[in-house]
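With one protein chain removed, the remaining protein chains of the complex are shown where they sit.
After this line comes subunit A, so read on.
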Amino acid sequence: MTSLATEQTMSQITGRSVKLQRSIVIGFALLAALLVLGTILVPGFISPRNARSILLLAAFLGLASLGQTLCAMVGALDLSIPYVIGGANILFPSLLVTGMPAWLAVIVVVLLGAAIGLANGFLSFRLQGQALIMSLGVGFAFVGAVQLYTSIGSDYGGTVFAPVPDWLRNFAAFNGKTFGLPLPPVVLVWLLVTLVTIWALYNTWFGRSIYAVGGSRTAAARLGISETKVWTSIHGISGAMSALTGVLLLGFSGGGFVGVGDPYLFTTVAAVVIGGTSLLGGAGGYGATVLGVLVLTVLTSLLVGLGLSFAAQQAIVGLLIVPMVAVYARTAHIRNQI
């Protein structure tokens, strides 16, 4: 009897989804360490003002990283995200210029983003050996085509100026207010999206299918889960979320600029990895990515507070990713797969 009991406890210790819990613990520890460092090194780091700016920037990154997380969960990477963000960021104001009502323009841009994502997903699924270059190519083609459109009648289509509607400005700008509270509504939207996503990944057939396809394609296929559908739809979600991020960023910056999405190539992938979702698929989740987003944003804020130039920030974040990934990647599962 005792041996059976020990066997059971042993398996409980060794077998439970240790990896995810471990990465969440590490994530929280990192976050706490960064906050402590910031408090010591940067005057006014822990202040409502700084918290608000961190949350706002985190919200943009968080929304953009949702699609990247889903893609990583099936072992894909969506490299078109920065281009869809940039494209949406100039397409939206140029639609406003044509006199299209803002609400309709939002819908058009987000649907277009979804369509681009679906196309990207479908093509990269069919050409899986070339999935990475495929998503880059689709992103390039989209952002190029949008610039062709916005440059009609002008010399350069990379920047577009249009009167940004007040509600959008309030929605995503630093001094935006939600029901009188000094917090831009986009942060609450992100919170809502987070809750819905986490719930849906666990409680819907679609959510479970994503984990199944990521865990074992063949086993999923035997259960009648269509890998094509799952793969294509999550790329579609990723495209829609990128386009939405691009629209919201217009409210933040006030003017359309095609390069606004550029940092998101690195940061969306980094947020996913820091959160602990394996890029090989099958495990992880959006909650983990939210943690990764916060770590990354607090880190950037700390570096800004220390007065570092953008170039220096880039160099440091780039270097820090190495030890961070090393800590996570050293789990047995990934070692076995490589």
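Brief remarks on what is shown
Assume contacts are C-beta pairs under 8 Å (C-beta built on N, C-alpha and C of every residue); 3 or more make two chains touch, one makes a residue touch a chain; residues count from 1.
Operating definition for what follows: contacts and distances are computed from a predicted model.
The subunit not displayed here is recorded in UniProt as "Ribose transport system ATP-binding protein", chosen from "Protein DltD", "Amino acid adenylation domain-containing protein", "Na+/H+ antiporter subunit E" or "Ribose transport system ATP-binding protein".
Per the touch definition above, the residue from A:Pro93, A:Gly157 or A:Gly282 contacting the chain not shown is A:Gly282. Interface residues of subunit A with the unshown chain, by the touch rule above, are 7-12, 14-17, 203-206, 208, 211-212, 215-216, 218-224, 282-283, 333.
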